[in-house]
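The chains shown are only part of the set, and none of them has been moved.
A and B are the chain letters, set down in written order, and residue numbers restart from 1 in every chain.
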Amino acid sequence: MEEQRTQDLGFARLDVDREARTGTPEVVYAAGKTPAETVACLAGLLDAGLPLAWATRVDAATAAAVRERWPDALLDDDARCAFVGSLPEPRGRVLVLTAGTSDGPVAAEVAATLAACGVGCRRVDDVGVAGLHRVLAVAPELGTADAVVVVAGMDGALPSVVAGLTDRLVVAVPTSVGYGAAFDGLAPLLTMLTACAPGVLVVNIDNGFGAGVAAARIARSAHAGRHAARGLDGLDGPDGPDGPAQR
Amino acid sequence: MEEQRTQDLGFARLDVDREARTGTPEVVYAAGKTPAETVACLAGLLDAGLPLAWATRVDAATAAAVRERWPDALLDDDARCAFVGSLPEPRGRVLVLTAGTSDGPVAAEVAATLAACGVGCRRVDDVGVAGLHRVLAVAPELGTADAVVVVAGMDGALPSVVAGLTDRLVVAVPTSVGYGAAFDGLAPLLTMLTACAPGVLVVNIDNGFGAGVAAARIARSAHAGRHAARGLDGLDGPDGPDGPAQR
């Protein structure tokens, strides 16, 4: 393995060359860190020359600390993400479906991740299988996407249905939406892992970030060439040209 | 509670009046019993005057013992059920769907149970959601049934989809079909319990008997009047007028 740089903050050891190595930069997981630690990590990444430093699982206190340090930071409240720097120009398109409205925050994290990875996204929310016509209505769009991300809690049945309708890879995200025998996302997780249709790949419960990174890799492998930087404006919510919601 | 009779066999205490009380006679659960014990229980029930004595979870040795004692017994190998006596004339109709061919034995137990309860049955096998057109093809039939039983292993997604298409009650039976994260039926069990569509009621994993009894009660509540006895002939497999397969 060729030489890889590390930015040493004492309490953290930033993996500066991760983007060069894996296509995705080190992203700060803010849960379990103090606001000051998250800010220090973001600053360290920017100092190392990254055009965009980025944190997930950002709570209100951390969002405020980021805003104070970088007044022009992009804070996506739905997705609980913070971005400092310039988002890349989007290429390709990933379709993000949710089974219900309550799955929205996880889908927002998917969309924000795609935006940060320079991949376009279209969200269609609330197309659960209990109203199958809603799924069928979106079926014609499936083939126009580079990949499909399906976000669902409770029974988690949507990915099985979608995968039977398309030749695109389905990235399935179980959510902790539901109660009782949903067991905080265990039920949809098992459903998705045992999906009767092949072509379904699964990430951790509520892991919109992981789904976004994976879908972005699929999209990028189908669209060669570089992504130009784009500014922090022009981001829209669900059903328009999707991306992180401006705060 | 008025006086209830018990047939005392020492090792068993047969609940002779259960049919009068609950509409379903005591049925012999042959698992964990010796062939001789099962035969003794069936004989005891017939001695007490029941027109039909009946056992589930019958293995080959027990089936042989039943056949030896009652040469004209009806033995349904698929359903692993044994019947001695006359089956009632069927009234009403329950639709039994399976997600895959491997769910067949459980569906067979549902069908055999319905036959013994005097309720008609139509089976349509292998209509899993990975080929949604197969589900949609059966949709017009849903409204013609008194109740729908859906049998599914692996992701167990079929009941959610079916329940979104009909106003009939859906009795969902998870099966132990599948491997790995299916965890012997835990995955479809949780899926069905958390179905996003209301109108889904769940029984134990592989419990075709319980699903059949429940569906029969729904059908009978919609069809007043007595059921005439019918003989042991005229039973057909899936897709015809369904019922236990003649051995």
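In this text, a residue touches a chain if its C-beta (ideal position, glycine included) is under 8 Å from a C-beta of that chain, and two chains touch if they have at least 3 such contacts.
All values reported here derive from a predicted model rather than from experimental measurement.
Asks: Could you work out how many identical chains the complete complex has, if 2 are displayed?
Replies: 8
Throughout what follows, only the chains that are shown with their structure count from here on.
Asks: Using CA atoms for the superposition, what rotation angle relates chain A to chain B, in steps of 5 degrees?
Replies: Going from chain A to chain B via C-alpha fit gives 180 degrees.
Asks: How far is the middle of chain A from the middle of chain B, if each middle is the mean of its Cα atoms, in Å?
Replies: It comes to 46 Å between the two C-alpha centres.
Asks: Can you name the residues of chain B that touch chain A in the complex?
Replies: 99-100, 128-132, 154-157, 160-161, 163-165, 178, 180-183, 186-188, 190-197
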